[in-house]
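Excluded from the complex is one protein chain; the other protein chains are retained at their positions.
Coming up: chain A.
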Amino acid sequence: MAGNKGRGRAAYTFNIEAVGFSRGEKLPDVVLKPPPLFPDTDYKPVPLKTGEGEDYVLALKQELRETVKRMPYFVETHEEKQDIERYSKRYMKVYKEEWIPDWRRLPRELMPRKKCKKAGPKSEKAKDTGKGTSLTNTADVLKKIEELEKRGDGEKSDEENEEKEGSKEKSKEGDDDEDDNAAEQEEYDEEEQEEENDYINSYFEDGDDFGADSDDNMDEATY
């Protein structure tokens, strides 16, 4: 290879003139950086189409963008509670219609544990407190006690659930929910234990507890 680049000889195996360089002309430098983010354009863009139809579609688009924000499908993130409540917030609030999905069309596992929105914050709080205590305690014994506590909590929320759902749904579906709950509870525990890095202990414990709890959700447990 090096021999090719001998003095006086072209470094290329082809005729440079074919690509548009005259003999002896300096070749452009090798480009080592990416192209500019906003390159200069040689030609200005053509103006947009305008007309009655276009204007209408434009209005539709902007209206649609506002409308989707008011639909029940727009899931908002929970905002941090602000220290100062802004007066304008009160006006900004939009009340959405409630949306009850047709559960016949959806996989069973998507059914939420809590149906009503009112039940939401409550059970979340329960979860939070559970987590808080678990972080402070490290000893195994304490953890066991705490788990028992938590199970109590879980059952309570189950009861709540059933009450709420009793009005809306058949009791059969309520049972399904309970299964789901148990499974979720179990998964939740697992995650927690993983965080604390002594999963072997908890694995056995869990298994025991779980078996004693119920036997017809083994299909869920394989997960």
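Keep this in mind: contacts are C-beta pairs under 8 Å (C-beta built on N, C-alpha and C of every residue); 3 or more make two chains touch, one makes a residue touch a chain; residues count from 1.
What we mean here is this: contacts and distances are computed from a predicted model.
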Omitted chain, identified by the protein name its UniProt record gives, among "Very-long-chain (3R)-3-hydroxyacyl-CoA dehydratase 2", "Ribosome biogenesis regulatory protein", "DNA-directed RNA polymerase III subunit RPC3" or "Multifunctional methyltransferase subunit TRM112-like protein": "DNA-directed RNA polymerase III subunit RPC3"
Footprint left on chain A by the chain that the document does not show: 12-15, 18-20, 41-43, 45-46, 48-50, 53-54, 56-58, 60-62, 64-65, 67-68, 71, 73-77, 88, 91-92, 94-95, 98, 101-102, 104-113, 184, 187, 219, 222-223
